[in-house]
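As you look at this complex, bear in mind that one protein chain is not there, while each of the others sits in place.
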Amino acid sequence: MGSFDLYLMGWQLIDPQVFLMIFLGTLLGIIVGALPGLTATMAVSIIVPLTYKMSPVVSILMLLGVYCGGNYGGSISACLINIPGTPSAIMTGLDGHPLARRGKAGLAIGMATLASVIGGLFSVFILSVFSPIIANIALKFKSLEIFGVALFGLSVIAYVSPGSTLKGIMAGFFGLLVATIGFDPTIGVSRFGFGSTNLLGGIDFVSAMIGLFGMSEMLANIEKTKKERDFGFLQEKVTKTWGALKYIRKLKAVLLRSSIVGVIIGAIPGAGGTIAAITAYGLQKKVSKYSHLMGQGTLEGIAAPEAANNACTGGAMTPLLSLGIPGDAVTAVLIGAFIIHGIVPGPMMYTTNPDMVSAIFIGMLLANIIILFIGMPGAKYISKLLKIPSQILNALIIALCIIGTFAIKNSLFDTCVMLTFGGIGYLLSKAKVPKAPIVLALILGPMMEENLRRWAALAEGKYWTEFVNAVLTNPVTLSMALATLAVLLAPIIMKKKHFSEDDIQFTSTASDIDPNDIIFAEKK
Amino acid sequence: MKRTVSVVLCLVFVCFFAFAGGGKEGSAEGEAQYPKGDISVLIAAAAGGGNDLLVRALLPSLERTLKVSVVPVNQPGGRGAIAFNEVASARPDGQKLYFNSKSALLMKFNGIEEAKMERLVPVAQAAEDVSIFVVRSDSPIKNIKDLINHIKTSKERVKAGNSGMGALWHLSQILFCQTIGSDNILSIAYNGSSPMLTALVSGEVEFVTCGPEAKSFIDAGKVRPLCVVYPGRYPSFPDIPTLKEETGLDYDYPVWRGFFTTAGTDPKILKILSDALKIAVESEEFKKFTAVGMIASFKDSKAFAEIVDKEQKSLEILMPGVMAQIKSAESSGGKK
Partner (left out) sequence: MNDFVFSAIMMAVSLFVFIASETFAAKGNNAFSLAYNPAFYPRLIAFTLFAMACVLMFQSIRKGALKNARIHVDRQRLAKVFKLFLIVLLYIVGINYAGYIISSVLCVFLSVAIYGGSRKQAFVYCIVITVALYLVFQIGFRIPLPKGDIFEYWR
């Protein structure tokens, strides 16, 4: 770990302007998170091209603010109108909404805010302590190990995608094929170019992402009737949010447990805030003494998922910074942001851009603190935004998708890619095929192919001996090989059902509880 | 029904514009005042890279001189082919500029056939670059002579890295092998200098050839520079010996970075641009930029055009042999 330089260096980069942008980013993230239909991933995807002209520090930190804010913002609408603003807030509403209905909306939101902030801060701590260590190890990675990491990342997503695993893997493979369009990494021959210089450049994954997550949502939205799109507004008053503070001490075990879950799941490439929230809620339900009360308005039912989904942010940033691999969909988009600014995320960052790394730690710290100060007093204003008519909002998003994509490389071809993937995404959601594997394949695919073939070229035909050699002599290779093997064989061995968001049964949320009943924490 | 009508109306509207706007013919502009509105510079590299930062450092001065906005546009696609195409097929009014290094000449040989330099006309050169040979800091190879010996005597091919097959620095590496008389290397392509240098540090390859972008790695102590290939000591790296000094062997590998625009542009416009660039290259902002590795080196349109022409001719002779050598190395499946 060495000196504290790594942690202090970043301060130089943070001037009032940067701070303002982090603030704006976090605010934007919270707002977007609070609006159902807009996900954090979408927000970050669309905002990446907007930050293009800013300096790297400003843009990355602003995006991190959006990221952290977005993961939190979903809880606001989940609690108030029982529609999660982002998928990661799915579990929050189970307890948040009943609590709000009982007149304690402020308490619910307050708890959600505090839990998010605590989870987030915990994960930044873990990120800053562990990622340099991981980075150091990562510097010893050669092509074979990097290939292994990419393969590992890809194999995990297949297991955590909603819906059928087979379809998830197929989507991933489709993404791998799309990723081969362009120049061959080893030889430089053009593949699937069909004579078009545009295709030679390959498919820009940021455009594909905006199309897949943004545009396709818009296309799907138009199918719903106007009534379905506009959200009802709970007329609950959101007051006394700080009241939740006094329950924190009693919930500290819950918070710690959920934060750890969030960090670990975040760090697994491919698993993100939603999975973290679900896992944490599920775990809490198993260990809680009051599990029968969960789903009816308990504070732990709010604290667990919210702490987890925000802890996911730091967790997902860890592999991003130390290995250059995204920990979840949003960090995958962040890779694009880094690259646009000429920074290649990965272990070398600790050598070539240590000030950037340090600024990231500090920025995330600030973002989480800002969430506290926006969320607590501001939640009631944000909830008013839920009233924007969807037709205007959707039109705005469409315009942003198009112009934003165009702005990345001044290329109308990219916008065509965006639209194409919008169509593909729409069709995929009809076929209930998960979309995230495609994007992850677009990012990890080239990495995987490049390194695999480079290793093959270096091995000069002696594949088996080289492989065995590496596994035996390099502890890193050995662990990578074992980990990947474990992931691939796990379902067969354990016969455990994989995570599936479809599988979550939504228990009825508005149970008729006697208003005189006190919620569990107050009982103590 | 009403909505369908509006949709159809709009369709018609747009189609009308589409047909009316067809055909971008335009002969060279006459004595009209130049520049007419914003100039865009298409940079064949991603934001933040060497080329990109260089152009951005020149912009403030250019804008001051030409009194219009000069907008940088990053178009790294297709190894610079997309940006190339866009400028080459634009109107020859000097409003679109193309910036790239000598890599622009190599595109044609790497399978991008429409990248014929005749479609562009050189405007001015802005900077110069140099090839550097580096090894890991804890490598047993201490200087370039050791490396040459190693290459000549090693039983297995010496593993080397390049930042792109058939690209700028790879070519330098091949010329190096021709100069020392041994091609006992296995050169592996990486996607740019950064991953290549990382691989060098991890020990995957034994040496690499790259440009001044290695500076940050050198300064961090992770790699050791063996030599530069330059007529004399390179100003940004005065401590690194030249190939000639160490071994008496040398080869000519000037790497320039400059501006181009569409062929057929009025020479008067070229002169205006060239003069503006001269001022820009000598400006304060640019001086600050060149402190980090590249050196400023201005050549006006005529001089630059001569250089480009000369290099093109020598590449025409050199490249077929080089590409054949690369292909034969591949088809032997990497085996000796």
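Think of it as A and B in the order they're written, each chain with its own count starting at 1.
We adopt the following convention: a contact is a pair of C-beta atoms (placed from the backbone, for glycine too) under 8 Å apart; a residue touches a chain by one contact, two chains touch by 3 or more.
On a predicted model such as this, the values are computed, not experimentally measured, just so you know.
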Identified contact with the non-displayed chain, of A:F19, A:F125 or A:F173: A:F173
Positions on chain B where the hidden chain makes contact: 3, 6-7, 10-11, 13-14, 17-18, 20-21, 24, 38, 40, 69, 71, 73, 330-334
At which residues does chain A meet the chain that is not included here? 50, 52-53, 166-167, 169-170, 173-174, 176-177, 180, 184, 186-187, 189-192, 194, 215, 218-223, 226, 229, 389-392, 394-396, 398-400, 402-403, 406-407, 410, 412, 415-416, 419, 422-423, 426, 430-433, 449, 452-454, 456-457, 463
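Simple rule for what comes next: only the chains that are shown with their structure count from here on.
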For the pair chain A and chain B, the C-alpha centroid-to-centroid distance in angstrom is 36
Residue ranges of chain A in contact with chain B within the complex: 52, 56, 139-143, 182-183, 185-190, 197-198, 200-202, 204, 339-344, 346-348, 351-352, 409-411, 446, 450, 454, 457-458, 460-461
Inside the complex, what are the residues of chain B that reach chain A? 46-49, 52-53, 73-79, 81-82, 85, 110-112, 114, 157, 159, 164-167, 186, 188-192, 194-195, 197-199, 201-204, 216-217, 220, 222, 330, 333-335
